[in-house]
Every structure is written in structure tokens, then in C-alpha cells.
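A single protein chain has been removed from this complex, and every other one stays in its place.
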Amino acid sequence: MSEMKKIKNLKEFSTSADRFEGANLLCPGCAHSIIVREVLNATNDDMVLSASTGCLEVCTAVYPYTSWDASWIHIGFENSSTAVAGAESMYKALKKKGRLKQPDRNPKFVSFAGDGASYDIGFQWISGCMERGHNIMHIVLDNEVYANTGGQRSSSTPIGSSATTSPAGKVSYGEKKNKKDMMTIMAAHGIPYAAQVSPNKWKDMVKKIQHGFAVEGPVFINAVSPCTTEWKFDPKDTMHLADLATDSLVFPLYEIIDGRELNITYRPKNVVPVEEYLAAQGRFKHLFKDEYKYLIKEWQERVDANWAYLQRREEARV
Amino acid sequence: MAKKGWDEFEIGAMLRTFNGKIDDIAGTRQENRDYSENSSYTASVADWRLIKPVFNKDYCIDCQFCWVYCPDVSIISRDQKLIGIDMDHCKGCGICVEVCPTNPKSLLMFPEQADEETEIASWPKKDEKEA
Partner (left out) sequence: MAFDKMELREIEVWDGNFAAAQALRQAQVDVVAAYPITPSTPIVEGYAQFTADGYVEGEFVMVESEHAAMSACIGAAAAGGRVATATSSQGLALMSETLYQASGMRLPVVLNLVNRALAAPLNVNGDHSDMYMIRDSGWVQFDAFCPQEVYDLNLIAFRVSEDHGVRLPAIVNQDGFMTSHTAQGVKPLSDDAAYAFVGQYKPMNDMLDFEHPVTHGVQTEEDWHFEHKARQHNDLMTKVMPKIESVFAEFAQLTGRKYTPVEKYDMDDADVCVVCLGTSVETAREVAKEMRAQGIKAGVVGLRVIRPFPFFQIADALKGVKAIATLDRSSPNGAAGMLFNEVAGALFNTDTKALLSGYIYGLGGRDLTKAHLVALFKELQANVDAGKVTTQLQQFIGVRGPKLAFL
């Protein structure tokens, strides 16, 4: 086991030598790369990375350029988890056989995928990896929409969001179904660690990523990734949106250890009304018409109920 | 980069990040890495920008918020100090300015054509209301 990188504060963190490069083709203000940087900079160990088809993938490995300073693979939309699990299996095999070129390293195997590639098309592959116990970390860059293909709904798209395949219109308020609860589904696999993170809370993120790297077995991370293009806000406001997401408790930050022990890791001092979170985004603009205002109330009730549920689970230690 | 013919590149469309070998990537700063021509580090997205951040070190407290929240690895920090902006990789999103906590801000956005020295010379004063 390698020594964990010591990151006491942001100044110390800023001495990290990035292994993700600029001049990628992600939108200005994209939260994906902020998350990727926080994850990669959480360790000094070598990394083997994979990405599912999606914004991160198509914007960081467009021939003849790569933005990755660690080994990286993309196969398809659904299988970044299994791709890196295959690499991890090879690592185990070569370690047993004494054929690793640099046997003294402690590589971390990390798969990145969007919510579409995780909640929808890649769901089975991730579940398989979690069940089999590979020593990998799967990170969802959750922007609640198929952003790469122009904003189609996924099963992560929340109620009332206008997506291109669940658009708001004269007789529709947009997406009708509630977001799939991936965290508890993944935790139900009995994996050693599952956590929800947000890039604005970098220290919480780094702590959770380091915890994930330290445990043996599969780790699931759901990272909220405010999308300037599809959530429709100014690129400069990405971190403001992340603040609203965590402080309105729409994206509560918590972890589930061994599939059971739930810990809330961030309690906002001043909880922001959900309405403020919704109002900051174009995708919810139509909810502010009189006929749909009841949906905002329902949103708040849902968020409150979820927060109460998380707190009850935390107290009950189940 | 010149467009190569079918017989001129690595099989499998495989790309190498570095020329030759690198011993300790996480322990090697970007300026000391031998990037290959295939690393996007060697490319530029400067032409994406309509507005650009200008850094005024007089007010900077080296909190590193801009460093951690920059999506494009464009805030250059060395030895816990902000030393500049990588204008080849900055896309001009303006996040660094938004997250800057000083008063006045140590980073502000200006039109791409603005002259940096002129803007620093006429930097806004402390905003008393905000303080």
C-alpha cells in the first residue's frame, strides 16, 4: 500500500502536478474537467483510466491529441467500467506471474462515465463490476442529461427539466420521472464505498476519493457536474451552480460504507431554497409559470424528504 | 499538426503522451515533462476566447481557489503561489474571477484585445459595500 498523499489545505493541494491537460475540447466552464482534476490530483500513484463515450471522452482524445498524462482507454458508451476492470484483472495476473514492468507501483484503476453511460446504457456493466469486486473506482460525471449528443433525457434527468427528448411545451412541463437513485442502488451491491461528491467541496471530494483508493474493492462515486450548455447558465457560474446544488440539498453530500453505514459529510450552514437552485438554470425556466409553480413546491418537498431520509439512515446506522 | 498518410502513424490510432520515458509523472511539473506532439498540452485553444482573465498580483492572497476550480489547468501555481495564467489553454470561462475572494478581485475579465498593463494600472479599488 502506497502512502496517501497529504493534502491538508488548498495551498498544499495546489502543489499537485496535474495529469490532465488543457486545450481539450470541453466547453468553457465545464465542470467535468474540474472534477477530473480534483480526482487525479488526490493521489500521486500511477493511474489507469477509462472513459465511456460522452463529453469527457470525445473532448479529451480527439486524434491526434490526448489530454491524458496517464494511460487511458475508451471502448464504447456502456463499458468504461468493464474496460478498466479488464485492465485491473491483467494487473493482478501479471503481478502474480511476476511480469509487471514496474512492480513497485500501486496503480489506481478509475473509470469515468456520464450519467447516461452509467444510469442508463452502462448500468449492467457497472453492476457487474461492482458485484465481482474489482479493485476499481467508477465515477459518474452526473450532469443529468445526454450532453454530448445535445441534451436528451437520461434516467438521471430530474422532474421538470426540459430536455430535447422530454421538452417543455404548450402541454408539458418537461421530464415527468424522478431521477434514479444510483447511490443506494450501487451501495446495495455491498461495495466497500459509495459517495456523492461535488467539485465545489474539493476537500470533501479529495477525502472521499482517497478513501475510495484506500479500500480494497469496487468504489462508486456520483459527482454532480453542472453543465453550462444543457443546464443553461453562464460558464462563469459553474461553481455557483455547484454551491446551489449542495447547499439546497438537491445534491446532498454523503457516503455509504460497506453498503450500510451512511454518513452525511456536509451540512450547509444556511440551506438555500430549491427555488433558487432551479431559478439559476434555463432548463427549469418554464417551472416559474403560474401553472407549474406547484412543481417547485413538490421539488422542495422531495428534497426535504430525501434529506430527512438520509439523516434517519445516518442516525440508525443502517 | 500535419495530416499524415495512412502509413505514417502508430497502429490502432494509439497516442503517446510523452517522448521517451517518464519516471514519476505526479512528481514532475509540466515544464519539466517532455510532452509529445500528441499531447494537447502542446496545442492551444486561445482562439476560443472572447474575454480573458487578467491577474493582478498586488491583491492576490494565494488562496488557490482559482487554481482548484479552473477547468483548463490554466492557473499556474508554483510553491503555493499563483504566478500566472496559461493563455494557450485558458478558454476565458471566467470561473477564476467568480471564485476569487479578494476585494478588489485579483483576477478580472477583459476583452481579449485589452492591454494587460493598462488594465492593471486602472484596476478597480476596494468595494466598500461588499466589504
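In order of appearance the chains are A and B, and numbering begins at 1 in each one.
Here is the rule we go by: contacts are C-beta pairs under 8 Å (C-beta built on N, C-alpha and C of every residue); 3 or more make two chains touch, one makes a residue touch a chain.
Predicted model, so just to flag it, every value in this text is computed and none were measured.
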Contact with the hidden chain (one of A:83, A:209 or A:310): A:83
Residue, one of B:23, B:79 or B:117, that touches the chain absent here: B:23
Hidden partner chain, touching residue among A:94, A:271 or A:308: A:94
Residue among A:132, A:180, A:203 or A:240 that touches the chain left out of view: A:132
Those residues of chain B which, in the complete complex, touch the missing chain: 3-7, 9-18, 21-23, 25, 38
Residues of chain A (touch criterion as defined above) contacting the omitted chain: 46, 48, 50, 57-58, 61-64, 66, 68-76, 78-79, 82-94, 96-97, 99-102, 105, 107, 124-125, 127-128, 131-132
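Just so we're on the same page, only the chains that are shown with their structure count from here on.
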CA centroid of chain A to CA centroid of chain B, Å: 24
Residue ranges of chain B in contact with chain A within the complex: 1, 9, 13, 15, 17-18, 25-30, 33, 37-45, 48, 62-65, 67-74, 77, 79-80, 86, 88-95, 97-99, 109
Residue ranges of chain A touching chain B (in the complex, touch as defined): 10-26, 28-34, 37-38, 43-46, 60-61, 63-70, 199-200, 202, 228, 234-240
